[in-house]
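Other chains of the complex are left out, but the ones given are in their true place.
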Amino acid sequence: MPLFDDVIPTLITDTPAQGRELAIMLARKTIASIQTDADTRAGLRYDYATDTAKLMQAGQIVAIEFQTIAAANNYWRD
Amino acid sequence: MPLFDDVIPTLITDTPAQGRELAIMLARKTIASIQTDADTRAGLRYDYATDTAKLMQAGQIVAIEFQTIAAANNYWRD
């Protein structure tokens, strides 16, 4: 399963900002693993980027992924 | 209940990527345990893979399952 090997060889990042980017990437790749056709995804992406409710669904998923990544990194406290 | 015995003999995986795949598999098998007819599921799968809101619902479930699996593995820190 090379898709996720590339995305999350580890959950550890240097900074919170990198952790946030990882959360976004992880959410995207999961969608890509469910809908594997790139053209279909491109259409869906336009759809959710211009629809408030869907855009927020995306934002919520990122928030949930970030919870996991932030915990993995001990919230970058140390 | 052989279905879940096969999917999660353990929550422990070697890598984050394998943990992610397990999260996806666990989500799918749960749906399968609720809707046991494979043909009906095939129709539903097409539906959610081409509908942004439903695709995101799927993504959110995976994110939640992954929280559990990542915690089980101490975030693959050690």
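Letters A and B name the chains as they come in the text, with residue numbers starting at 1 for each one.
Simple rule for what comes next: a contact is a pair of C-beta atoms (placed from the backbone, for glycine too) under 8 Å apart; a residue touches a chain by one contact, two chains touch by 3 or more.
Worth saying up front: this structure is predicted, and the values here are computed from it rather than measured.
**Q** Could you work out how many identical chains the complete complex has, if 2 are displayed?
**A** 6
We take it that only the chains that are shown with their structure count from here on.
**Q** When the CA atoms of subunit A are placed over those of subunit B, what is the turn angle between 0 and 180 degrees, to the nearest 5?
**A** Subunit A sits rotated relative to subunit B by 60 degrees.
**Q** If you average the Cα atoms of subunit A and of subunit B to get two centres, how far apart are those centres in Å?
**A** 16
**Q** Residues of subunit B touching subunit A in their complex?
**A** 15-18, 20-21, 24, 48-50, 52-53, 55-60, 62-64, 66-67, 70-71, 75-77
**Q** Considering the complex alone, what residue numbers of subunit A touch subunit B?
**A** Spelled out, the residues of subunit A in touch with subunit B are 1, 3-5, 7-12, 26-27, 30-31, 33-35, 40, 44, 47-48, 51, 53-54, 57-58, 60-61, 64-65, 67-68, 71-72.
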